[in-house]
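Only one protein chain is missing; all other protein chains are in place.
Chain lettering (A, B and C) follows the sequence in which the chains are written, and residue indices restart at 1 in each chain.
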Amino acid sequence: MPWTREEMAARAAGELQDGFYVNLGIGIPTLVANHVPDDIEVVLQSENGLLGIGPFPYDDEVDPDLINAGKQTVTTLPTSSFFSSADSFAMIRGGHIDLAILGAMEIAGNGDLANWTVPGKMIKGMGGAMDLVAGVKRVVVVMSHSDKEGNPKIVERCTLPLTGTGVVDAVISDYGRFILDRDRGELIVQELASDLDIAFVRARTGIPVRAA
Amino acid sequence: MPWTREEMAARAAGELQDGFYVNLGIGIPTLVANHVPDDIEVVLQSENGLLGIGPFPYDDEVDPDLINAGKQTVTTLPTSSFFSSADSFAMIRGGHIDLAILGAMEIAGNGDLANWTVPGKMIKGMGGAMDLVAGVKRVVVVMSHSDKEGNPKIVERCTLPLTGTGVVDAVISDYGRFILDRDRGELIVQELASDLDIAFVRARTGIPVRAA
Amino acid sequence: MAKRKIFPDADAALEGILFDGMTIMSGGFGLSGNPEHLIAGLLRNGVKDLTVISNNCGADGFGLWTLLNNGQIRKMVSSYIGENKLFAELYLSGKLELELNPQGTLAERIRAGGAGIPAFYTRTGVGTVVAQGKPVEEFEGALYVRETWLRADVAIVKAWKADPEGNLVYRKTARNFNPNMATAGKITIAEVEEIVPAGMLDPDQVHTPGIYVDRVIQGPSYEKRIEFRTTRPRKEENA
Partner (left out) sequence: MAKRKIFPDADAALEGILFDGMTIMSGGFGLSGNPEHLIAGLLRNGVKDLTVISNNCGADGFGLWTLLNNGQIRKMVSSYIGENKLFAELYLSGKLELELNPQGTLAERIRAGGAGIPAFYTRTGVGTVVAQGKPVEEFEGALYVRETWLRADVAIVKAWKADPEGNLVYRKTARNFNPNMATAGKITIAEVEEIVPAGMLDPDQVHTPGIYVDRVIQGPSYEKRIEFRTTRPRKEENA
């Protein structure tokens, strides 16, 4: 059975390492914060200018001057810091963030990623995604394996305008957890959702899928 | 009689306008701060990261963490601010400083300025001078009109390695106060030290000197 | 006496500096840290054919959206459109020019504008439409695209506190693009929640030195609309 959003978030949390500085995208990646293992500490960065994101506020703590990059109200921690947008992206572009976990519309075997527009139909803008995929040390994509029509979102070559080229390191979908071998253009299975087998995933993936 | 250092500083203070942000170089330019007219306010910038330089401290106020770009102990004012070196020079390079008053070893009729080295003999480094002359809106040089051997320091073409090209707007020397017409390569007299006449100055200047 | 920077209200602060076709930078991320009163002043003024540089363009019914809705904006330079239907519709129907920038490139271009840096290289956007028509060059084995500075005729920013010299202090994530834009306007106007007397701001903790700020107003009150109010339940205290 394919993983739920929370199950995907929990698997993505497996990418976290003690002492990591991490940027979580909007949507499922934001849920990863709920699954940080007890024995490690990570510091979450929000590209609108906050290092050390705390939990969502209690109802009486809500502060409009304190939001994350998804514009959701958040809180700080005792060691948080605020900074400007230019300083925030200096941090990102300069390679100081260990890991970004973000969503995608389409990714390719060569590591290309598209997640900001469908020409003529939908444009949300790249926001900080282009900076993140270009600057962060490791990029993990969390997304549904197929689109709403059932077509593969992991393809040989992206058809949508790109967010970044050769940037994806790993993928966590509702079907499983994978490493992307960009040199070979292959998806390497790390774990599959229960009851799914590799043949099922292969049939729904646009690039070769191989066992670990 | 040629002007003293204090007299030169007093004349240089005539360049100040109400509301100006000003950077004063080491030496005579620093003395300009003592001659700010009562009816105007200027804010002094120190390129090591201070806007709003106060007077020298009383003996019991001296703070090694509070110095100007000449490494002299100073004080702050109620509206001062501190910032990093990169931010300080962003301010300078970005054209936000209205006026720099600084010393020179040699200046040329085309506005070139040299003040950081005599090859093989003396090297003090350019410090922030190259950034100041390139970034500040107006550059006023305060210096002795002749060198120790009595040779003109205002010349047709600089012989020393340059600090900046085409940057000098005005000169205040011990002989007088001058505007530099960079297009014509001429010095225009604004005021002469008492008892000195234009012939005296012409004989000691390497470019044409004309009356205002 | 230096010229005074404190103005009585938004209309007074905007007086004499607006013209059709001008470029305006407006601070804020989403609706957080928006110069609410100065935007309202632009709406009242009616100045048009604006190029507006701002990460977003307000949100349905609020902030810069009101200028868009009033037909005052010709072109946006932004990074994000999502959740702003009018912005998306006007762009997709060709009625609004849009220059989309990666958010970090946008922030750095603004900083460069204030810092006298006409161009810089970044890896962001290499191999994407963002790099089209721009020089791409290799440094130490990787490709980088050259981006240029952004400056504005007027920058409007929102801070928490100001002193009479125009020194600014921001609060939490309402800081965002405001300090960078404050450096990149030919004229910069700041609106704040409180103007404090000289001497009340710690010089070590000024975020924007007053040199960048030409005019200051104290807003009468701030709406500070929240786009996504997310909370967690408070545990029973005596459970």
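By our rule, a contact is a pair of C-beta atoms (placed from the backbone, for glycine too) under 8 Å apart; a residue touches a chain by one contact, two chains touch by 3 or more.
Quick caveat: nothing in here was measured; it's all calculated off a predicted structure.
Asks: Out of B:A10, B:M126, B:I179 or B:L196, point to the residue that touches the absent chain in the complete complex.
Replies: Reading the full complex, the residue touching the unseen chain is B:M126.
Asks: Thinking of the whole complex, not just what is shown, which of C:G94, C:P118, C:G133 or C:P220 touches the missing chain?
Replies: Answer from the full complex: C:P118 touches the omitted chain.
Asks: Touching the hidden chain in the full complex, which residues of chain A are there? Just list them.
Replies: Touch with the absent chain occurs at residues 18-19, 21, 39-43, 45, 50-52, 76, 78-83, 89-97, 135.
Asks: Can you list, in ascending order, the chain B residues touching the missing chain?
Replies: Residues of chain B in touch with the missing chain: 46-50, 55-59, 61-74, 76, 82-86, 88-90, 92-93, 112, 120, 122-131, 134-135, 161-166.
Asks: Identify the residues of chain C touching the omitted chain, counting contacts across the whole complex.
Replies: These residues of chain C touch the chain that is not shown: 108, 112, 115-123, 137, 139-140, 144, 148, 169-172, 175, 203-205.
Here is the rule we use: only the chains that are shown with their structure count from here on.
Asks: Report the chain ID whose CA centroid sits closest to the centroid of the full protein CA set.
Replies: Nearest to the common C-alpha centre lies chain C.
Asks: Where the centre means the average of the CA atoms, what chain is farthest from chain C?
Replies: B
Asks: Express in whole angstrom the distance between the two chain centres, defined as the mean CA positions of chain A and chain C.
Replies: Roughly 27 Å, centre to centre.
Asks: Could you state the distance in Å from the CA-based centre of chain A to that of chain B?
Replies: A distance of 54 Å separates the two centres.
Asks: Averaged over CA atoms, how far is the centre of chain B from the centre of chain C? Could you give it in whole Å?
Replies: 36
Asks: So which bits of chain B are touching at least two other chains?
Replies: Not one residue in chain B touches at least two other chains.
Asks: Please set out, as single numbers or ranges, the residues of chain C touching at least two other chains.
Replies: In chain C, 111 touch at least two other chains.
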